[in-house]
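== chain A ==
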Amino acid sequence: MKLKASWLAAALLAVAAIILPAFLGAYPLNVARSIMTYMALAVSWDMLLRSGQISFGIAGLFGLGSYASALAVLRAGMSPAASIVFAVLFAGLVAFGLGFAILRLRAMYFSITTLALMEIFRIIMHNLHDFSGGPEGVVLPAILFNGEAKALYWICLAGLFVTIAASVYFEKSKLHLALTAIRNDEISARTSGVNIFKYLLIAFVATSMLQGLMGAIQVQSYGFTMPDTAFDANFTLLPLAMALLGGIHSTIGPMAGAVLLGVAAEWLKLKIPYGHLVVYGLIIILVILFMPKGLYGLAKDKFKKSHDNRVKGKLS
Partner candidate 1 sequence: MLKKQSLPKVAAVAAIFVAIILWRPTVLIYGLQAAGLYASIAIPMGLVLGIVHIVNLAHGEIMMVAAYSSYMLCSWLGIDPYISLIPVAIITAIFGFIIYRLTIRQTLKAPELNQLILTFGIAISLTQLANIVFTSQTRKMSFSYVSASMDIGELSFGIYNFVFLVAAIVLAYGLKFFLHKTVAGKAALAVGQNPRGAAIVGIDVDKTYGLIFALACALVGAMGAMFITRSAVFPSVGSPFTMKSFCLIAMAGIGNIPGILGASVLLGVSENFLKAFRATRGWADIVFFVLIISVILGRSIRGKRA
Partner candidate 2 sequence: MMLEVKKLEAGYGKLQVLRAVDLNVGRESVGLFGPNGAGKTTLINTIMGIVEARSGDIVLEGKSINKLKTHEIARAGIALVPQERELFPGMSVADNLELGAAFVPRGKAVIKKQLEMVFGLFPILKERYAQLVGTMSGGQQRMVAIGRALMAKPSLLILDEPSLGLQPSIVAEVFERLAILKKEVAILVTEQNVRESLKAIDRGYVMENGAVVLEDSATGLATNPHVISAYLGI
């Protein structure tokens, strides 16, 4: 019963998201796209976090996807649609190669290395003048769907749906067991037959592909990119704050956090033109100190408690 209700609610939300452009103008659609991009990044960051590995390199894979897609169009003459697919595969391939090296690392060593990788990608793009356009970046000959706001909204939504579907699959399949076991206790996981490296690699490659996908959609929607926007640290910071606020280790938590913070950020941007991101920093601090499970975790605990009380009430 409960399960069906939640599926129904999800379907309704999805339909609402799909028909939303009918009621919105170009500016709100633009905002919605930005929120959806951050949401997809937040969810994908969380997917890897479920194994206990904290990546600080979301922006790295995102930017890599942007550049792969843009350069595939410019240098290899691919169609924009094909270039998005290419970017996803490219990000996956890079992650696969890197994974063999960096997935041996744990805790702070892994985190800092992912941060460093992001810098490496940025510097490479910065310096390959002839190929990547250097610091000025590249401009595409055309924007996807001629810049039609509704169509761009839908393609971004499609990217988000793919991410959410992947995340739900991570939650419902045996990947959930494997990743949670690795996060909780690697030794126990190993003696229960879990091949730790294999599942870390799956999670790392899958999340990198999703981040690359969102980067590719972004670049095809705006028609240009440069190192400082493609590898903007905000693409790491914002998703991280969103996921933490909403509640990590779930799909719904990062989504809720993205909506809340995304809308709040738009409003704050108008109020405080410089430094509105301070709110993100403060939210990260406060969540870690006072609400480490995030809003979703808090709600779940509340629900469980009231449920337990009801059960107890019935018994007595």
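What we mean here is this: a contact is a pair of C-beta atoms (placed from the backbone, for glycine too) under 8 Å apart; a residue touches a chain by one contact, two chains touch by 3 or more; residues count from 1.
The candidates came about this way: all candidates are chains of the complex that A comes from, given by their letters.
On a predicted model such as this, the values are computed, not experimentally measured, just so you know.
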item	value
Interface partner of chain A in the complex, by touch - 1 or 2	1
Candidate 1 partner contacts - residues on chain A that touch it in the complex	52, 54, 56, 101-102, 104-105, 107-109, 111-113, 115-117, 119-120, 123-124, 126-127, 237, 240-241, 244, 272, 274-278, 280-285, 288-289, 292
